[in-house]
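Here the complex is missing one protein chain, while the rest keep their positions.
On to subunit A.
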Amino acid sequence: MIHGHRTHTLWIAFLLHRISGVALALFLPAHFWVLSYALNAPQKLDGFLHWAETPIVKFAEFGLVFLLSVHMLGGLRLMALEFLPWTSGQKTAAASTVAASTFLAGIFLLRAI
């Protein structure tokens, strides 16, 4: 799928933005549903939080934090590209959003374990 005319930085940034956007749209409803336990069924929430302590879930959370961060920074990058005066270095900006997101999610993972 990524071949020929698509093998360049900004196309891959687009793909990452779409995947992270769809993943967020799928994850957030589940997220809010679990949070609603805090009001309606606190003991269920405790049970869930206990399950969320397992390493595999911690690692999945690393992925989620990364996706949220990369989507937010990538979205801000696109809005800057579109609404601020043009600057070269768009590839650097796209790579930086991925780097910053990896860093952020990494810190999150280190604090969690």
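Here, a contact is a pair of C-beta atoms (placed from the backbone, for glycine too) under 8 Å apart; a residue touches a chain by one contact, two chains touch by 3 or more; residues count from 1.
Here is the rule we use: contacts and distances are computed from a predicted model.
According to its UniProt record, what is the protein name of the omitted chain, chosen from "GMC family oxidoreductase", "Succinate dehydrogenase iron-sulfur subunit", "Autoinducer 2 import system permease protein LsrD" or "Phosphonate ABC transporter ATP-binding protein"?
"Succinate dehydrogenase iron-sulfur subunit"
Touch as defined at the start, partner being the missing chain; which of A:4, A:29 or A:55 qualifies?
A:4
To test your reading of the contact rule: which positions on subunit A touch the chain that is missing from view?
Looking at subunit A, the ones touching the missing chain are residues 3-6, 8, 10-11, 14, 78, 81-83, 86, 90.
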